[in-house]
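Shown here: the complex without one of its protein chains, the others still in place.
Showing chain A:
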Amino acid sequence: MNLKKYFVRALHRLQKGPGYTYKELLVWYCDNTNTHGPKRIIKEGPKKKLIWFFLTLLFASLVFWQWGILINTYLSYNVTSSLSIGFKTMKFPAVTVCNANPFKYSEVKHLLKDLDSLIEAALERILQPTPRNSSENPSPPLNLRLWHQIPLVLIDEHDKDNPIILDIFESNLTAGGKQTPVGNETAAGNQTTVGNETSCSHHGSDNCTYRNFTSAAQAVTEWYILQSTSILSKVPLQERIRMGYQAEDMILACLYGAEPCNYKNFTQIYHPDHGNCYIFNWGMDEEALNSSNPGAEFGLKLILDISQQDYIPYLSSAAGARLMLHQQKSFPFLKDQGIYAMAGTETSIGVLVDELERMGYPYSDCTNNGSDVPVRNLYSQYNTSYSIQACLRSCFQNHMTEICGCGHYMFPLPEGVNYCNNEDHAGWAYCYSSLRSSIRHRQICIDSCKETCNDTQYKMTISMADWPSEASEDWIFHILSYERDMSTNVTLDRNGIIKLNIYFQEYNYRTISESAATTIVWLLSSLGGQFGFWMGGSVLCLIEFGEIIIDSLWITVINVIGWCKGLKQKRAQMRYPDAPPTVSELVEAHTNLGFQHEDVGALPRDEALPPEPGTPPPNYDSLRVQPLDTLSPDSDRE
């Protein structure tokens, strides 16, 4: 019976409320609402009424339309960027220094002995194509095992359709073959034969690919890299570190600001491209150094020796130091972001820290720490933070281990996988080169990796001068040689020595930071502004409107009930010819009294008028109560 109680109470409320017909309710609403338009509808003559009715409708629809736009704008999550430039005390970047050459030739000579004699002989054959005088071949017998795995061939493409493939050592002609169109054939009429390299998936099988090179120099270099990678991947890491350049040999002098530093301040890291690399101020073990002054005097000054005489001749043809500035606790990807420093020069690098601080989801699709990226970060074994380069390389390595069954030597290994080498994984070079040139795999990696939200770049202004000067050359080499090797002989020369100055510029930061362009406060005030602008409305007006809807629902309920009752009664009293008026009829009759006039506005105006003497207007209040009185017993009876 709770429902009934509630019903009764609701009816009671309606009794006190604005009206019990829709019309009355609407008129009451229009007259009493705080929204600006509706009041006007009922205030004046019929023409104005019409105008105001349409105006109000128009404004209401305008408001809703504009609200739609505003909400859409909010949901598009725009950002505004603010830029700040200046100087502040900042963490000095981590500086990674490597030698362009990964290993000392004197240390790896025994490993590469076979390969080197092979390539020398091959070069000899290439450069003098018609030797055939085997009598004067004093070189030791070549180890052709390496050769057979990945032979170098010449491809003569005078005849486009039937290129003649000539193995440099065997001189057997294998016409046809499976020519991949990559790199394209040389133009018709071009006299030069092309130096080429092939890699077969399995020796002896037909599944071979020829990689074309238009330049023999490129072909030889690529071939050598593939072969040496395979050889060196079998060497254990400790051995490889030992074969590389040691910190005390490479870093001759170090000065940070006014404080002296030495090779012990550098963290060693083994980089597959460049062997031993040394990182200053990496921030892994101790706090990162701050720099609070601009200018070369307060930066890092280094003197390095790259000992060019000990380079592996076929592996890297460019000589110099490779260096890179990066954030603390991030892995240096020297091939991407690194720069060269030339031997015999002083290289000054002014640094501007270019930061971009972005807001994460939903404003932009970036990641804060890489935890939401579906790629296993292999560089986490270095304890470094996530970066897009790390993600891409991990992605590649994961593909490689999946497809080829072994990991590439240039990237860190996932657990339980070995590096590729020619003995254990015969077809790895073929697998690798097809994977490397696969656009699809690259795209998969690009799609699955996300950039970091905080992107820091070190903008460098690089300038160079000859160093040491001719006048100072002698004593500088003398002192540095003495310090390093404890010998009075000069062990250094112009081809090995490099001076580096790394410092903050006068303005050392440029930060672009994002903030949300549309906040919830913005949305609310804009919504309010729109509603207020067109209709002078507020949230309360919406509540009012809701109230009226509830009221009209109640009126509907009452009407329906009344109508049902009437129907029942009618049926019951059908036999009586003179049926008494039903409740609904009564209600109609009473309510219509006030509304017989066409003018809707007449009602409230009449209501507002005080009863005038002589012409008593109908007492609406009493009328209003009456039908409800007749009604409520009805509902009570239920």
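Rule of thumb we're sticking to: contacts are C-beta pairs under 8 Å (C-beta built on N, C-alpha and C of every residue); 3 or more make two chains touch, one makes a residue touch a chain; residues count from 1.
The definition used in the following text is that contacts and distances are computed from a predicted model.
S.K.: So one subunit is absent here. Using its UniProt record, which name fits best from "Translation initiation factor eIF2B subunit delta", "glutathione transferase", "SCNNG protein" or "Queuine tRNA-ribosyltransferase accessory subunit 2"?
M.R.: Options "Translation initiation factor eIF2B subunit delta", "glutathione transferase", "SCNNG protein" or "Queuine tRNA-ribosyltransferase accessory subunit 2" narrow down to "SCNNG protein" for the missing chain.
S.K.: Please identify which residue in A:S81, A:S292 or A:T519 touches the non-displayed chain.
M.R.: Considering the complete complex, A:S81 is the one touching the chain left out.
S.K.: Which residue, A:V97, A:C254 or A:M460, contacts the hidden chain when the whole complex is considered?
M.R.: A:M460
S.K.: Looking at A:W28, A:F59 or A:F331, which residue reaches the missing chain?
M.R.: With A:W28, A:F59 or A:F331 as choices, the missing chain is touched by A:F59.
S.K.: Among A:V8, A:I69 or A:L567, exactly one should touch the missing chain; which is it?
M.R.: The single option touching the absent chain is A:I69.
S.K.: May I ask you to list the residues on chain A that touch the chain which is not drawn?
M.R.: Those residues of chain A that touch the unshown chain are 36-37, 39-40, 43-47, 50, 55, 59, 66, 69-70, 73, 78-81, 83, 100-101, 105, 123, 126-127, 182-184, 186-187, 191-192, 195, 211-218, 220, 308-309, 311-314, 316-320, 333, 335-337, 339-344, 347, 356, 358, 364, 366, 388-389, 392, 436-437, 439, 442-443, 446, 449-451, 455, 457, 459-460, 462, 464, 495, 512, 514, 517, 525-538, 602, 605-606, 608-610, 612, 615.
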